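Attaching a single structure in structure tokens format; questions to follow.
A single protein chain has been omitted from the complex, and every remaining protein chain is retained in its original position.
Moving on, here comes chain A:
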Amino acid sequence: MNNILVTKEVTKKYGEHTALDHVSLEIPKNSIYGLLGPNGAGKTTLIRIINQITYPDKGEVLFDGEPLRSEHIAQIGYLPEERGLYKSMKVGEQALYLAQLKGLSKAEAKKRLEYWFERLDIGKWWNKKIQELSKGMAQKVQFIVTVLHEPKLLIFDEPFSGFDPINANIIKDEILNLKEQGTSIIFSTHRMESVEELCEHIALIHRSKKVLDGKLSDIKKAYKNNIFKVGLQTDSADMILKELADKFDISSSSYDAAESQLDFTLQLPNSDSRNVLVYLSSKANVNRFVETIPSTSEIFIQTVQSKEP
């Protein structure tokens, strides 16, 4: 069984509104999976179904090969988008309480908390109340509480909102570290660029439907459109452009006469770029020849537009 979580045709309705429409996903073990889509697409509903906060109307969810049961709660860690802690409760006491609710014994919870508090350098906050902490500090506590019970599957909903860049990096490193140790991770976000570098797999959700999913590198390959950004050092720009324009689509060309620098975008008919490169290098010095790979959000927009009538 290579998937930690599989959803099959999961459908969920709230009254007239369909929040999820036959969504099927396969989330592989020991990887970081990006659940991407704009606000209101249905990501949070899907996550709540995985956490058994709510239940699907139709469809099935398998956790590690078994139908999802309430015992699985202890093996899932969830950092919700709308998150917070009891304001007037002490940090340590609160963390202990939440850990115990996840099924840890008090002694075990305390041991692990001490380790994590030390690790994230917040040991001296144990007896402080949440209302005395800054937002970023509270987020650290929240992160610890999420991962403390060492779940097989971690779900982060907009994990970096509320963190300053330094702490966001600390948390990112911790997440990568957890992945190294074998944890499977789901990232949910509407800011698609933010997790692109972390995710190996993604699924795009739009208007309650899954519009695209798979390995990020495969998707990018599939969405390559053979567009290259070219930079040439030449004095005969007009001639080169004219010759190229006969065979290919040229766009956004610009010529800097003082520097003799010609820049343009080249659309090739296929991914074979060797001939054109040979031709170019026979005419001028090539100082840039870059394939433009679409970003996730570009892919998203493209996919959505292509599916709309």
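To be clear about the criterion, contacts are C-beta pairs under 8 Å (C-beta built on N, C-alpha and C of every residue); 3 or more make two chains touch, one makes a residue touch a chain; residues count from 1.
Here is the rule we go by: contacts and distances are computed from a predicted model.
One subunit of the complex is not drawn; among "ABC transporter permease", "Cytochrome d terminal oxidase subunit 1", "RsbT antagonist protein RsbS" or "Alkaline phosphatase D family protein", its UniProt record names it "ABC transporter permease". Across A:73, A:185 or A:299, the single residue that touches the chain missing here is A:73. Listed residues A:55, A:115 or A:279: the one in touch with the omitted chain is A:55. Listed residues A:88, A:254 or A:305: the one in touch with the omitted chain is A:88. By the touch definition given at the top, chain A reaches the unshown chain through residues 14-15, 48, 51-53, 55, 57, 70, 73, 76, 78, 80, 82-89, 97-98, 100-102, 142, 145.
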